[in-house]
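Input: a single structure, listed below in structure tokens.
Excluded from the complex is one protein chain; the other protein chains are retained at their positions.
First chain written, first letter: the chains are A, B and C, and each begins at residue 1.
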Amino acid sequence: MMLECTNRELLIYTISRLLAGARHVAVGMSSPMPAAGAMLRRALNKKQGREDVQVSILGSIRHNSFTGGSEELFECAAQGRIDAFFLGGGQIDGKGNVNLVGAGGYPNSEVRWPGSYGSAYLYFLVPRVILFREEHSPRVLVDQVDFISAPGVSEKGVYRRGGPHALLTSAALFSFQRDVGRFRLESVHPGRSAHEIREMTGFSFDNDGCEVQTPGPDAATLALMRNQIRTELAETYPQFAASLPEAA
Amino acid sequence: MMLECTNRELLIYTISRLLAGARHVAVGMSSPMPAAGAMLRRALNKKQGREDVQVSILGSIRHNSFTGGSEELFECAAQGRIDAFFLGGGQIDGKGNVNLVGAGGYPNSEVRWPGSYGSAYLYFLVPRVILFREEHSPRVLVDQVDFISAPGVSEKGVYRRGGPHALLTSAALFSFQRDVGRFRLESVHPGRSAHEIREMTGFSFDNDGCEVQTPGPDAATLALMRNQIRTELAETYPQFAASLPEAA
Amino acid sequence: MTEGLTADGAANGSWNMTDFVSPETMVQMIPSGIKLGLAPDGAGSCPAMIRLLIERGIRDLHVVCTPIGGMQIDMLIGAGAVAVLETSAISLGETGGAPCFARAIRNGELRMLDGTCPAVFAGLTAAAKGVPFMPIRGIIGSDLLKNRPDWKVTANPFDESEKIVVVSAIQPDISLIHAPEADRFGNVRLGRRREIMLLAHASKKTFVTVERISETSLLDDEKLAAGVLPAMYVSAVAEYRNAAWPTGLYTEYDLDAREVENYARAARSPEGFRAYMTGTRSAA
Partner (left out) sequence: MTEGLTADGAANGSWNMTDFVSPETMVQMIPSGIKLGLAPDGAGSCPAMIRLLIERGIRDLHVVCTPIGGMQIDMLIGAGAVAVLETSAISLGETGGAPCFARAIRNGELRMLDGTCPAVFAGLTAAAKGVPFMPIRGIIGSDLLKNRPDWKVTANPFDESEKIVVVSAIQPDISLIHAPEADRFGNVRLGRRREIMLLAHASKKTFVTVERISETSLLDDEKLAAGVLPAMYVSAVAEYRNAAWPTGLYTEYDLDAREVENYARAARSPEGFRAYMTGTRSAA
């Protein structure tokens, strides 16, 4: 049964689906939607009697069991103890390259973003990196990024056990095909068409006539989101949690 | 004024002289005499209004301000924050090589000692390494060690800012001349002659007719040793402290 | 003692006991032109000291962020004090982009050494361990590499078929951090902010402002000890309450989000930035 849910709820639910099987999910700072998706995955697994999911939210004290400073996330990833992580980016291109540095020249970029953070490392070492960016436009999803903070694929001779797994926007869900280094449209969110997605995307991708609609949560899951997850989220992201629908 | 003191007191006093100018002295485990010498240096400096001396005694909780585990000593040395350290050795040869591993073949040594510990590293990085071994015999002071745990000198192209500074035994004090890679007899302890030292030493050394006698502590210093130092030492080395003369 | 035993191996002067000074004196101990290590906002940042440095007219800094920077870095940039900036990112967190930083980049007013968090840590680790470089996985294929002469792609010596990046040691001349507490002996409580411990180990000198000074040794409490930076790494301590405002201090007080927003709004223009800096003092 498909329910009415907001676009953000659809995204949170989709993130939780993308995290199926992951046992340790790390979430970067200022990432309320990925955090919500990871918390939902944890709650769903618990309900279904499946494996425990550890969620490490950077910048949080309560939802973060690291004791070795901010360096520990990277060591932990290198040790294979982190299954999934999220990256955004000012630009993402069709080869899975991400740009967190700037647009219009380097080093004197016309538009400068904060910088690469840990992307140039975690993209290589975390098995499942989920690219998450709400804005779906040719400005963000470009044919070729202006600056490669972290490359989508690597040549032989470069140690790489991680990389892009999926790209989720407010309009669609793509998988990343590592063998060919290209995105594949997996589903289109309710209210959008494959044609629109092609128009809104600056790179070419496979399965571009996709007619699958991104599924939303069932009633029980939606209730879980509007009660427990909303409450859990409020500890770290009070403003964001307040912006989500509350259970009736 | 020269006083009656025991051989061990002479050695402790001599160690304190060898530490003049050092501001951080690290002492390995099970090294009561070096610890006593370092504590004496600290007390003498305090009395004379000279620079503070920090003494880090490995294996002690009270006299050890490291908080990063046993690794921190080595990092601290590499950072240039340790001025002096002590090494012993089953064998020490005339080129300043030390052997803490074993005699009579390797790896199946006939006589096996514990192993190299940190010697192969600290000997390169601590400016003033004092070789300290009470036994002065051709068995210990050999022409050439059976196994080089750590070399006395290094060729060009090897980073080295530390190395042997002096060799102190129960019978004599040598300096190490880094430019020629040889020991020089600096003084002979009371009751010994240069001739005896030559007989007791398995390697050749410079100034082998040395007629300088190793000076002992003055009355005030001896009193300091028999009161304050003895008490300080007892915290870490109760049995050893009890074996030292007590103030009348 | 004879000459042979005093000529070599003297203490090299890089290490000293901790001095206790006023914030004003501490500022005088930080010269222009140095490599300065700084903490991320909320985990050891010290905007109050940065203001004093700016008022003193500090210039030509090579700033190293551990491994990212926030409002205090943006303020230094806005004041024209930064010649080289080595960091993985600069932002005002929830508030958004760092305005003086973006402007300086656009105008080419500083030399940017863009990095990635674990590479900054690797460089600091190399300095802390006294090695000239550290290997690090990842990075290959990133454009970051093109602009880092201090990074190289080499072969793994144990498997020549693997390419791997090595990064040079990063050794700040001075690091300046704010912490909850120091004791009278110079030991500083950092808790689980281990990256600040690493920064101090890597730096030649570390200056620390604190909320309060304890008369008893922090090392006497075995519960605390693992999170204490020993005095041997701490060149100077100054008591300076609330010095992390408005960026906050881990386990002590939160970010003042409204004030950071005031800053972000003002600093959109050079004039606004200057007005903010002269107009606002501190919450203390």
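Operating definition for what follows: contacts are C-beta pairs under 8 Å (C-beta built on N, C-alpha and C of every residue); 3 or more make two chains touch, one makes a residue touch a chain.
These numbers come from a predicted model, not from an experiment.
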Among shown chains, those touching the left-out chain: A, B, C
Sole contact to the chain not displayed, among C:Pro23, C:Gly80 or C:Gly227: C:Gly227
Touch criterion as defined above, residue of A:Ala20, A:Ala220 or A:Ala247 at the omitted chain: A:Ala20
Identified contact with the non-displayed chain, of A:Ser31, A:Ser70, A:Asn99 or A:Ser175: A:Ser175
Residue numbers in chain C that touch the chain omitted from display: 122, 129-137, 150, 152, 154, 156-159, 162, 164, 166, 168, 190-192, 194, 221-227, 251
Where the unshown chain meets chain A, residue by residue: 17-18, 20-24, 52, 54, 65-68, 74-81, 83-84, 125, 127-128, 162, 165-166, 173, 175, 177-178, 184, 186-187, 212
Residues from chain B at the interface with the omitted partner, ascending: 29-30, 61, 66-72, 74, 78, 100-102, 106-125, 147-151, 154-155, 157-159
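Everything below uses one rule, namely that only the chains that are shown with their structure count from here on.
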Pair of chains with maximal C-beta contact number: A-C
Maximum centroid distance from chain B, chain identifier (CA atoms): A
Centre distance in Å when chain A and chain B are each reduced to the mean of their C-alpha atoms: 59
Chain centre separation in whole Å, for chain C relative to chain B (CA means): 38
Inter-centroid spacing, chain C versus chain A (mean Cα positions, whole Å): 30
Touching two or more other chains - residues of chain C: 197
